[in-house]
Structure formats: C-alpha cells, structure tokens
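Only one protein chain is missing from this complex, and each of the others stays in its spot.
Each chain carries a letter (A, B and C) given by its place in the written order, and its residues are counted from 1.
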Amino acid sequence: MSKRILQHPAVPADETTISWRSTGQLEDTQEFRNWMDREFPQGAAEMENQEALETSRRSFLKLMGSSTALAGFGMVACRRPEAYIVPYTNAPEWVIPGKATYYASSLPRAAGAVPLVVTTYEGRPTKVGPNRLHPDYEGTDAFAQASVLDLYSTSRSRDFLYGGKKSTLAEFQAAISAIANDKSAKIGFVFGNDDSPTRLRLAKEIGAKFSNAKFYQYEALTVNDTDVLGEGVKLVPNFDNADRILSLDCDFVGTDPQGSNIAFFNRRKPEGATYSKKPDASKMNRLYAVESAYSLTGGMADHRLRVAPSRIVAIAAQIAREVGAEISVDASITDANELKWIQELAKDLVKSGSKSAVLVGSRQSKALKHIALAINLKLQNIGHENGLMAYKSENVGYGDIASLTSDLNSAAIDTVVFLTPSNPVYDAPADLKFSEAIAKAKTSIHASDRSNATAYACTWHVPATHYLESWSDSRSVRGVYSVVQPMILPLYPNCVSELELLLAFAGDGKLIIGEGDKGSAAPAMAAVKKTFNRSEAEWKEALKNGYSSAVSSYEVPKVSLASNAADAIKQAAVSTPSKDKLDVIFATDASVYDGRWIDNGWLQEAPDPISKLTWDNAVLIAPKTAKELGIYDQIIALEPLSSMIGINGVLMDKYAKVSPDGEGQNRKSPLINVTVNGKTLKLPVLVSFGQAENTLIIPLGYGQGFNDEDELGRGDPKASKFVGLVGVNRGFDAYPLRTSATSYFATGATIAKTEERYSVALTQEHNAMYGRALAREVSTNDVEHKGDFAHQLAGVKKQGNDSHAPINISLYKQEDRNGKTFLSDPLHQWAMTIDLSSCMGCNACLVACQSENNIPIVGKEQVAKGREMHWIRMDRYFATHKDNDFDPDNVSLVPQPVGCMQCESAPCETVCPVNATVHTEDGLNAMAYNRCIGTRYCANNCPYKARRFNFFDYNKRNPLIKNNLNKGPAGERHDGEANHLQKNPNVTVRMRGVMEKCTYCVQRIKAAVIRQKRGQKQEVLESGKLSTENQVSTEALRIPVDSVKTACQDACPAEAITFGNKLDGVASKMMRAKDSERNYDLLNYIGTLPRTSYLARVKNPNDKMPDAKFIGQSTIHMV
Amino acid sequence: MANIFPRWSNLLPFQIAFCLGAVGTGVVLAFGYYATPKAQVVGYQPSQPIPFSHKIHVEQLGLDCRYCHSFVDVSGHSNVPSGNTCWNCHQHVQKESPKLEPLHRSMNVNYEKYDGKPIEWVRVHKAPDYVYFDHSAHVNRGISCQSCHGDVNKMEVIYQAEPHSMGWCLECHRAPEKHLRPLEEVFNFHYGDADVAKYAKPEDGVKTTLDLGEKLKEQFSVKPKTSCATCHH
Amino acid sequence: MASTSQTAPHNDSGIKLPVLKREKLILNDRSYHWITDRICGIIENRQPLLWWLLFLPSSLIALIGVGGGLFHLVSTGVGVWGNTNRIMWGWPIVNFVFWIGIGHAGTLISAILFLTRQNWRTSINRAAEAMTIFAVMCAGIFPAFHVGRVWFAWFLAPIPNANAIWQNFKSPLLWDVFAVSTYFTVSLIFWFLGMVPDLATIRDRCKPGIRKILYGIFALGWRGGNRQWSHYEMAYLLLAALSTPLVLSVHSVVSFDFATSVVPGWHTTIFPPYFVAGAIFGGFAMVLTIMIPARFIYGLQDLITMKHIDNMAKIILLTGTIVGYAYLMELFVAFYSGAIYEMDAFKFRIAGPYWWAYAAMMSLNVLSPQIFWFKSMRENLWVVMAVAMCVNVGMWFERFVIIVTTLARMWLPGDWKTFSPSPQDQMLFVGTIGMFLTLFLLFLRFLPCINIAEVKWAKLESDPHFEDNEAHPDEGTEVIPAYQHELTTGKN
Partner (left out) sequence: MSTTRKRVYGYLAEFKSASALYKAAEKVRDAGFRKWDCYTPYPVHGLDAAMGLKRSILPWFVFFGGITGTATAFTLAYVTQVILYPTVVQAKPTNIFTIPAFFPVMFELTILFSGFTVLFGLLGLMQLPRLNHPLFASKQFHRATDDGFFIAIEARDEKFSPQATRDLLADIGGENIELVEEEQD
C-alpha cells in the first residue's frame, strides 16, 4: 500500500492571534482570547477543526482549535482539510476528554433555590438537571432548564458602562474604592429576594462598616408576607400530608412556586407515586381552585371556580365563614350555585381538618392572605404532620422598593448598588416614578448580566457573572443550605459576581474577579467557605451533594393572625366587574417571568402553556366578554359551528374552519386599547377559554425595547439597547399600567377597539379535540355510575373512536429471512409512558429537550408558519361535558405532550426511499440525519406529526434577523459562536434539508449501555481468572433498572414521564405504569403500536359538589 | 440531389458510441476509486511536529498503548497524551535531541523559547462528525487497536491503515469473530495463533485466533448491531 | 390568421377517385405532396407573429420562474416555499401530480389508440407525445428539487457505495422514481422513433446547409425502404404494447404515494384507477387546449378535423364522469369506514377551510364536461376550448384538495394549521407553465408537429388495393370541408 507523505507548512507561532479573527465577529475580542488562555491556563483541551463550525457537534472544540484553522488548506484542500489535535500540556484532574463531568449546584431565586446537577464537557456547562439527592428536590421548571442558555447568550453584558458609555474595570475599580473607603457613605444595596447566607453575612459586615448603609430587597413580582405572617415567615405546603388543597388564585404548580410539588403530583396518581399499588381514589388528594383565568394549577384542579379577581375576597370570606373562622367582611355570595359550591368545599375542608391546605396567591391582597391564614388556623393545618408548614428565614430587615424610592428622593442615600435580578427602572410600579428617583442618586451601580433599562439609568453598569460562573450559596424553599459553584471561569473576563462586588465594599474596595492573585483560591469561594464554616470534609461533601445538612436550615415559627388582620379584612375592597368596569390582572408570564428572561430564545419560543402564544404577550379575554365588547361579532366557540353552504342554520356542523383572526402565518389578532389607572396600552387580544367574564389578563415582562423593524413601528434607538436580538420588538409593556396599590390586579378598566391588527405566532390554533378522545380523562367519582371508579378505569381504553375500532391484526410475522425477529435485542426494549394525571402542561420537558438535543430556535415568523422545531410539543386541549349546566364555559384543560411515539410499526419508516429512518433492535425509531435527503414523506405519514424539518439552516443563519433566512448564503450568521458552546457534543447538529425528531435521547441510552459493558470488563479482570474463562451472560450486560433517564423525564417537575426497559418487567416503574388500567395508546386505531403510551388523567371530584358529575367526563361525554 | 454526408460518416456513429462508452466506463471506474474513503484516507501520513516513532516506543521500549492513550478504555475518545506525559521521560531521556524542540517549547520552563503552548499534532484518524465511535465500547469487549489502526508498532510515522468507511465498519459488526480477542490481548500487537493455546485447548477445536474469536463471541455474548442508531445520533 | 389554410384543394393524381362510404380523415382529397407541403411548411416558412408573441414572454417566464426560482431554492432551502412542519408537501407536489397527469394523454393516444386501430389518432399523436415529454419534464422538476438536500439526491440511485447502504424498495417514493424516469425514457424513444421518417422528409426538402445536416443526423439516414418499414412497424407496435401498461402504471404508482400512506383521505384503494382516469381526463383537456389554437394558426383543419375534436370531447366526457364517480365513492368509503378520522377528513374537504377548492374541483371536473352530452356543444370550438380550460384548472384543484386540504387537518387537532403558498411557490409553478409553452412552441417550430408518414397512410388511396375498387363505381359521400363547417357553426 502506497503511503503519501504530505509535508505541511509549520504553523507560525502567531497563527493563534491571527485566525481568531476568522471565527465569529463577536468573540473576536481581546477579552475572549484572554479568557481562552485563562480558562485553559496551560493551553486548550483537545482541539480539532475540520468542517464549518456550525454543523459540527464539536463546535466548541472547533472554536478552540480554530486557532490553527486553515493552516493545512491550500496544501491538501484537494484531499481533506488539515486538522490538529492539541492536547493539554498539563492534564487537569477529573477531566477525561469526551466524557461529561457532573457538578451539583443550585439556581438561587426568590421562591427558594432550585437544586441542580450540571453537565459539563471539557469545562463547558451544556445542560442542567434536577438534583435528586437534595432534600428539596423539586425537578426543574422551564426557567431552570433554559438558564444555561443565558450563560452563552450573545446579548450578555460584557463591559462596564459609565453613564451608558463603555468603560473599564480600572475606572470602576477607582470609583468603588473611593466609595468603599468612605465609611460615612450613604449607600444602599438592593438585593433580590433569594436567600444567600454569605450575602447576608457580608451585608451585616457592610452594615457594620458603613454607618449609613441601608439594605433593600426587590423583585418585581415577589411579595413577602411580612405583614401577614411576620418578618421572614412563609407558609410552605406539605403535600404529603395535604389531602384537600384549596388554591385561592395561587398558581403553585406554575408561575407562583410555593416549594416542591413532587408530593402533590405523586398524589394525583391513584396507583401511587411508583404505580405499585392498586388504584385507590382515597389515596389521592383533591384540589379546589378559585381563580380568574386558567392557570396550570386551575388545569390540575378537581373543582375549579372561575371568578373575577375582585370577587375572590368575597368567595374566600364566604369559605372562611363556612369553615367557621370569625372574620367580617361586607360581601355575600348571591349565586346559589356558587354558594352550594362553597359550602360543600368548606365541609370537605373541615372534614380533612389538619390534612388540608389553603394556599393563596403570593401577589394577592393582604386581606385575602389574612382570610386564608384565618381559615388555615381554623383548620389547624399548620405543622409537621399537617398540610402546611411555616418557616422563618433570618434573611430579613430589608426595605422595599417604595422605601428605596423615598430614601432616594429624600437623599437618605446617595449611592445605590443594584444586585437584584429585576429591572426596577422598567418594572417598578408606575406611581413611584422610580426612574426620576434613581436620577437623584450621586452614584448608582447596577450589576446584571443584561445591560437593561436600569443599566443605562445608573451611573455605573457592572457586567455580572452567570450563576454557573460564580461562587455563592443559597437556601432552598425549606432553608436547606445549598451551594452555588462555578462550572467555568467567567466567559467574559470583566464579569463580576455579586459576592465579589460585596467583598470589595466589605473590604478595602479592591475588586478581585475570578481566581485570586497568583492562582490563590478565589476570594468569593473563600467567602462562601467562611460562611459555611465547617470541616473540610463537610465542605467537600457539600460541594459533592450540592447541599449540606450540617448548616442549620430555617426554624419553624408559630404563626397567628396579625393584630391588624381584622381591619385589613374589613377594608378589603369587594366589587364586581362589568363590561365597562373591567378587572385587569397583571400576570406573571410563563416565558419571561417578570421580564428577566426576555433575551432567552428557548423560553421565548416555548409557547405559553395556556394561550400557546410565542414570542409575544397579549391580553386574554373570555369569549363572551369579547363578544359583548364587540371585539368579535360572534362568540368564539371551542368547536365552532359553521354551515356547509353559507346559509346559516343549513347543515351546521363542526367543519374546523379557520378562526376569524386567520390561521398560521395569516393569523392577526385585533389590537385593542386597554385603559386602566389612567394609562392606556394598545395590545393584541386573544380569546381564552375558562376565564372569568369581564376580566382581562395581561402578562408582564414584554416590550422592553424596540428597533425600527418593529411591526407597529415602535422603534426607539435608546430602548433598543436594553435588549438583545431575541428580546427586541417582543410584545407589549404593561408595567406602566401598574401602581403599587394595584400591583397584582386593578379594577375599572375600559377597552376601546381599534381597526389595527397584530400578527401573533401560536403553536396550537385549535383548542378542542373534535370528538377524538386524544387526551383522556376519567373521574374517581363518576356520579352517574354510583361513583364507580373501576367502571371508569375499565372504560379508558374504549373512549372515543376506540370504542368500536376493531383490533389490528398483522398479516405477516415480523422476521427476516433467517427467522430472526426484528425487535431482537434480548437486553433492552425501550418504552415510555406519560401520565396525564400528573402532567400539568408546563414547558419543562420541551425546553429540556431543546438543550439536550441541540434544537435550534426559529423565530416568530417561522413559528407562525408552523415550523417550530420542538421535538416534544405540548398540546393543550380544552374539553367540556356536553351537557354541563353548572358552568359550561368552565371547560376543563387537559395537556398532552407529544413526541415521537417510537411506533413498533412506524408508518414513517416504510415510506423513506433511502432508509434514513429505520427501526433498531431495541425498539427505537432511529433517524440517520446524514442519510436523510429530505423528501419529508415520513413526516406526512406520521400520524402524530412528531417530525421536524430543517426548512432553513437554523443552526447557521440567524432566524431572528428580519428576512435573514430567505437570503440564503447571503444571510447573516449567528452573531458570534458562543451559542455553539452550549451544544451537546453527543448529538449531531442538523443542517438544513434534514428531518429530525425525538429518539428517546438515544445518546444517553448508548452511553449507559457502553458504561455497562465497561463495568463487565472490570468484573472480568478483577475475577483474577483469564478473561476467556469468564462467561458474560446477556443479563449481566443489561443496564440497571430505570438507570437511563431521558432529558424530558429528568426535567419533569411532576414526574409524569417514565422511561425504561420493557424487559425489566414490573421491576421498572415504566412497566408498572404501562400495566395500569389508565394506560392507552394515542391513535390506537391506526395500529402503529406506539412505544410511548399515555395514562388517562384522573379527576378526583367531591360528589357532593354541584359540578361533580361533569368533572373528568369531558372525553367520555364529548360535545 | 447529392449525399449530404461523405461515405466515412457511416462509421461515425459507431465510433462516437464507442468513444462515449469508453469514456463513461473510465469515469465510473475513476469515481469508484476516488469516491471511496480508501482512496482518500488510507495511507494518509502527514508529518508531525515531533517525528514521534511508534515503532521505537512500542516495539523497542515495549510501552503499552495506554501509557500515552490513557483514556482509551475509559472514554469514547482516545486521548492524545498531554505534554507532561512526554515530559515525564524526556526531561531525562534524549533531552538534547533537536527533534524534541517543540516539546521543550511547551514544557521546559528553562528553555529560552518556552511558551507553554500545547503541541499541535496533525490528526490522522478522523470519524465524520455524524459518527459516534466509542473506543471504550470496543477495547473493553476484545477488539484490538490493531484491528482499526493496523500495525502501529511497525510505524515509524503514524499513518491510516484502514478505510474507516461505513462498509468497513459493517464488515466487523456483522462478523466480529474475525477480530475478537481475549481482553488480555487487546493491546498486544503480536497476537496470533501461537497465543491461542494460552486460552483454549486445541482438543476443543480451538486452534486459530478465528476459532477463539468464535468462542469468545458466544462467551462474551457479543452481538454488534447494524442499525443506524448504533453509530448515528 | 389561418390564411395559408385557404388554398384550394387540387388533385394531381389526375384520375377521379371513388371513395368508400365513410367519412374521410383527411378532407378535400389532399394529395401526399400537399400533406408534406403543409406540415413541413410549418417548419420551413417563417413563423406567424403570434408564435413570437407567445414564445418571447413564455420563455422569459420560464427563465425567471424555473431558473431563478430553483437557484433561490437550492441556495437557500426548502423554507422559501410555503411548506411547513404540518404541510410537508404543499404546492410542489400538487404541481408535480398535475403535470404528470397531463403527461399521460400523449402516450395514451399514441399507444392505446394505435393498438385499437383508431386511425384518427394519426394527426394528433405527434403533438400529444411532445406534450407528454414536456409535461413530464416540468413534473420532474418538483420532486427533484423538493428534497431538502438535492445534492444528495443520488442516494436514490442503487449504486454500490462505501457506506454499503441501499435504498428502501418498500417506499412508494422509490417506485415513483423508477416509474417516472422509465415513463420519460420510453416516451422519448417512442416519440423519436415515430419522428425518424418525418425527419428524413424534412431532410430531403431542406436546402443544403446546417439545417439539412442536423435533420440528416437525426434522420439517421432513413431511406423509407420497405425492409426498414417492416421492422419499423413492428417496433412501433411493440412500443405501443409496452407503453400501454406503462402509462397506466405510472399514475397508479404516483397514486401509491398517497394510497399506501396511513393519512385519512389518502389511504384509499380506489386511488390508482381514480388517478389514471383523472390523468387521461386532464391530459386530453391539455391536448385540446393546445391543438385547437394550433390547427388554426397553421391551418391544419383538414388534418385535425372536427371528428378528432369530437372524439376527444367524448373521451373527456367519459373520463370526467369516471372521476366524478371516484369523488363520490371516496365519500361513501369514508362514511362506511365508521372511523371519525376518515369521515372528518372528507367533511373538512367539503366544508372545511378549503371548501372553495373542493367546490372548484367538483364543478370544473365533474359538471363542466357534462355539457358534452350535446353534439352541438362538442362541435362548438369555443365551448370545447372553454371546457378544456375548466378541466385543466379543475384537475389542479383536485390535487390541491387531495394534498393540502388533507394535511392541514390530519389526526391531532392540536397540530392543525392551514397552508399559504409563498411567492416562490407561485413563481415556480408559473415558470413551469412558461417552460412547457416554450418547449412546445420550439417543437412546433423545429419538428413536424403531425406525423407526416402516418397521415399519408391514413389517406384511402394509401391502400395498395385501392385501385381494385374501380370495379364497383362509388361516387363517395359529400363532405363539407371542415373549416367551412366551422365558419358556420363555430364562429358564433
């Protein structure tokens, strides 16, 4: 065989600096280069570079390695581009090239830190998952899952700003050392509502050092219960013990977290958390919800009462009376139905007594909170064995935004340091006129990873580190001490962490970033360790587990009704909205929270769980109200009736016609002017089912900046700087409508129609099931059949079309010419169940999948067309019992996550002409991207529409720039390569023209299988015998039961998804779930034999309730 | 009227047809050769910054593969040794050799041209980005380095010995016995029928490495898959 | 316009020709030479202004639409079209099936009518075959460039490769690749062989020069010797016999793309016959659309007579009725299935978001041809032309209904979304129409648009025993020249 000796030009020493210019515009900066050197002090990890960065699964390494890019080209371009392997010079401990390293950390936030496990490859975090060891394990929600993307966000703040102009570390250093050394400085610190022991300690030190120091706490949508429960005290539901739960507009499973819901969801499963028991309705909890608009909690509720926000106090008061708590409020319930509802509810609560829990929305009025507390006290349900627990944090003694404003106005402080994740200049209540107050400050320092409105309003802006880059500590909901440790040195060298900044103030004002001088321990870490203040062993343990039980957690106080409670309740304003005095709720948004996630593409593209709206916010309104207000000339129905030949009334039926606002890319919602608190906001309107009449819901957090590409021409050069490419031109800013008095909801709003329309991108246009029993539900307490739960369960498989569909019989045996069957793997046969009974419909799985499988975002226009790429999508159906006469408009909500079903008899496979998608021995429906030519036939033939096609080079061309995708090769690339650092190296990054879909996270499966084989070898060698004398049984190669978790399953905060190996039998949770009577196949009628099956949702109604017989029946008695 | 075409034109069509045929076949053959990975990569032997000789280190010094490629049986990725691996020995051995200049550059702090920058080895073996080859999965199941990388122990300068095309992978995934070895022999480049005796008795009919391979295939229950997701995800 | 068609009939064979009692296919006793003259004249004379008026715009449209459209598509991605994750096949496949359908009449006329000894085919088969070729070319564009990575389209060809992986012969799409390419190749052979003698005719008429040489080359040195004719006739017969099942198979295979899927509304056993009937239907409509103007422009009234048009109208009536039956049968099958998904699929077709498409399909395809029950209507060229146009449009809508309407409302309501074509979609479709016209006009310009040899053979005196008839004197039937007939009936 001939050997070609190819002489390559030696790489010049300065090559490195030269060709940095060749990669990405954005990271082509001195800082980034420096970072590279610092991140890998002795040179980079193994590097290589072949093809275009974009399409490579090793983008990151390529990026690193591109220091030597092009060296080989020209010489051997005709053969194959020259590639280099650049090993460490000194290999760091623990890092094995090509293997993931996992670290425990946590995401600090107001409702308590989220314990996490972070996956890193060669030092770059790519994925976060929940930390199951943690006592406060609560899964992860969409925000936690998406947080990793912010680390690499191209709109991250990188530079110090002084008066909005770029500045340097040195100048800032000078500025703060001046302040730090002025002991009499009138300085105020604004923290977030999260609880960080070290920060608390430093704050104390600073307080001791500066005589005039003040401390504040501010997050736009967080309200603490000081006035109701006492300082630092909060009530946390104890769902293990809560049999009956009443939510007074408290979206505890969604945007208003109250602690871990795992126990709550486990008790939604009649077979128990692990599906190991016989179905038993009595073990289930029962959730009553009183709310105005559909929340995920309302969706889970067994009994849901929809009332306008201004009436909730009245309802609560009535409940209190029925329960027997003595409170006085001049409000009475007139509606007989409601009264009955309330009375039965009260009876049920009283019956369960201490095993009950009444939760109240954290942003609700004090009056309501007092009433709720009164009820809880009456029920005596607060305590270790009871439905609720009270905890007291020492993290107290802070002023709020109002006091901050007045202190600024009164010059009580002239220097203020913002460390809050919120954006006060943007989101403070309008009546405070905060931006004017901040202007009065001599020095204002804003530390954030986004240079937002506040950044430009302050004198100084400090680029802050991401929580995955910084040392800190935090406390989870019940006060468990949790560490926050960095996975990576700050991506951009100027970034300062909160603690580092505080240390500077506490000390002599010297700001030390990242590692200490000459590689000594990072000061921030030292500070955290000092707070921790335990033995080295315990410290190591804490770092390993992500928490430490050695440090004391919250104490448990005694709670009682506040002295002023009675008065507060008396003053409670009770009113009833009408069509010209509407109620407005300023809602927390499921995608941007209070606006802090505006620049996160994954969250922006994740549809709102209720409205299915992406990339925007809109005012939600009940169909009837919309009609009354003349926004639509007919009532928008769930399954609209239309006539076949135009003449109304002739051949009326459900023909799935297009909605009056259009469909897909043509959908344009009418714009209306909402006037409240004397301010007016123009925004699009969406009809929302199950919402209280005469109530408007406006999600907050949008409309932070617009450039001249805005559809409504709201371009504003100044504000456009506040957001990045993702956040610009997004939605409508409702904060100006909001005053401190009406921070949650306001009354007396009016609306005015305009002729204008605004295009909205919905991922789901049709809300009903059209009689198809797709997402099924049953009732534990089927009134019509004498509460026969068994009867209901037996009927699950026979709902809808399946009631009369014949069983499918295959004509031929599934085997090859040697008689070998197809699903031949004797070790593993993968399958999944999704339990609709605990699935609430949040987007955690969807975002987790996106970060695990390198799924690109596609932007608003593409979503509107129907080209979103989510491998698992969240279908959300509204359904109602056909003769519901209690409240027919109170439709029930059933979510249904749909990914690839891995059908054993997959229609997609047979139609592919090039064998790009075929079945594997272990029952996966494999997709070979590099074989796919993109005929898209498979997707047509997929009944579940689980396949996604790369219509453009979404990974290469930036979909967010207007019209960019249509420019093809001329289009702009993603600005910078930082987003490629997040990519999972074990999943191919798909190019345009390729079909893709869920594969049960096959990369995780393969890794586990190989790990098992490796383990086998160890055993063999340790046995001391010759390897050939060892018998390796098939069983020995089977991976441990339920040891592989798919990304969606891992993320799920409701543990609704189980995944496992069918051959493990009932040892596997998944198989036990499949054995449940609730288990059914979606579209069983086609006979695709899906490996993913669903468990019907179980509603657990109270048969005394007036609406009981309509609960959990909507897919049985379909309209 | 006269003939528009001269007499010789009667043969023209056949001549043309013949030429086209010849050219066509030629093109096909050429494509067939150059389009296959064999032509592209087998024998690819770039010059390395340091003329490292596997022959000397493996054959003469008898170093085990894992001394340098330390993670080959742990990670999917077989690592190239870090600078300090080389330096361990070469700060003592052969330290004057001019060939080692790049090593001094990156490791020897006393060297005047020291810059601490890593050595940039030229990559020889490369699986396409959409292929997920896992070294540990093979090495730990009795597939030798030799099977894919050839007689590295005889290579003065490393080169690619096998096509590493999908077809080539499939050959072994369909008949692994040809390559299966006792786990002890995975890193032994001289493994041959002579070694078989150590592991099996001839009277059992196990004489050649192939026989042993057959035996091990059963014994280790090696069932390589040929479905897409085995290597592509 | 038809100035050249007014030349008076003359008979240079001198003798008075008695005629058999049947209507002549060639009127006014045109002589062999007249036929040659008239047909070759089209090629030899300067083209009428109308030709240029049609050619220039259509070629421009083809250039921009197809050339530009495909460039943008390939360089940018399938996203430039309207297709989405819901409607993965949109306009492109609609257009593909539309064109493939049109491409059926040609071979059908040449093959099936040949086998059934329908001599009247002789004067239209050439043009119809040409139409087939061009339609299939237009059709081929869509599936070819429809794939996401057209540069890997060679994966479809079963050639040994280093990846040792093969095609999936269970995929209807692969069948389609084979069917369409075979159909194109065989039609091309059929067309070319049919033309060889006529090319020779032209060759022999040309003045020496480049044209003579080119025609000479393509005429392969044809001499018209009977030793050639005898093989030639046999070959023609064989090709006809081969093409007949082929033409039926092609659209059946195309229909398999839908019929073998699990999609409600596609998964129907009646698709193959239904598609084939539809194809013949649309194909004949297109033949009429093109031939009626052509015979006026080039004065071919004596060769393409009212009899031809009448026959084609009857075929349209028949196939149109078959298609109508299929439409109704679909509805019945869906209803009879008792499956909500099937029933809804058709419910939504009739009255769903695309009810207008369904209405268009029904009225244009099923109702409009019914007018052909009346002879007077079949004889009124304006009516015939109008119906033909209706059918062309209607057949496009049929494919739109089948593909888009179905995909927009499939199994899971949560995933329903309507489809809107992008400008590039429309551009490419218009472009292919332009391409089709361009090619056809070029064909009229450079190739004999009527089969000269066969038309001559259709003359009564072509029969070697013709003169034996002199025994029994027969004055023949009075026949009004076709074009005068039109002057009376057609022009009002």
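Things worth noting here:
The working rule: a residue touches a chain if its C-beta (ideal position, glycine included) is under 8 Å from a C-beta of that chain, and two chains touch if they have at least 3 such contacts.
Every value quoted in this text rests on a predicted model; they were computed, and no experiment measured them.
Taking every chain of the complex into account, the omitted one touches A, B, C.
When the whole complex is considered, the residue among C:W52, C:F71 or C:F169 that touches the unshown chain is C:F169. Among the residues A:R109, A:R667, A:K860 or A:H919, only A:H919 touches the chain that is left out of the figure. Residue C:A200 is the one among C:I61, C:A200 or C:V384 that touches the chain not shown.
Summary of contacts with the chain left out: across C:I64, C:M137, C:V150 or C:L220, the touching residue is C:L220. For chain B, the residues touching the chain absent from view are 1-10, 12-13, 170, 226-227.
Summarising the interface, chain C meets the missing chain with residues 13, 31-33, 36, 158, 164-170, 174-175, 178-179, 182, 185-186, 189-190, 193, 197, 200-201, 203-205, 216-217, 220-235, 238-239, 242, 245-246, 249, 253, 256, 452-454, 456-457, 461-468. Residues of chain A that touch the chain left out of the display are 810, 812-817, 822, 904-907, 909-910, 912, 915, 918-920, 1089.
To be clear about the criterion, only the chains that are shown with their structure count from here on.
Chain pairs B-C and A-B differ in how many C-beta pairs are in contact, and the one with more is A-B.
Chain A and chain B, compared by their mean Cα positions, are separated by 45 Å.
Annotation for chain C: residues touching 2 or more other chains are 165.
The residues of chain A that reach two or more other chains are 931, listed in rising order. Chain contact summary for the complex, chain C toward chain B: residues 160-165, 203-204, 208, 212-213, 216, 221. Only residues 72, 75-80, 82-89, 143, 146-150, 152-153, 155-156, 165-168, 170-174, 177, 257, 260-263, 338-341, 344, 347-348, 350-353, 355, 407, 409-420 of chain C touch chain A when the two sit together in their complex.
Of all residues in chain B, only 40-47, 49, 71, 73-77, 79-85, 106-107, 115-123, 126, 128-130, 132, 134, 136-137, 140-142, 157, 159, 161, 182-184, 198-200, 212, 215-216, 219-221, 223, 225, 227-230, 232-233 touch chain A in the complex they form.
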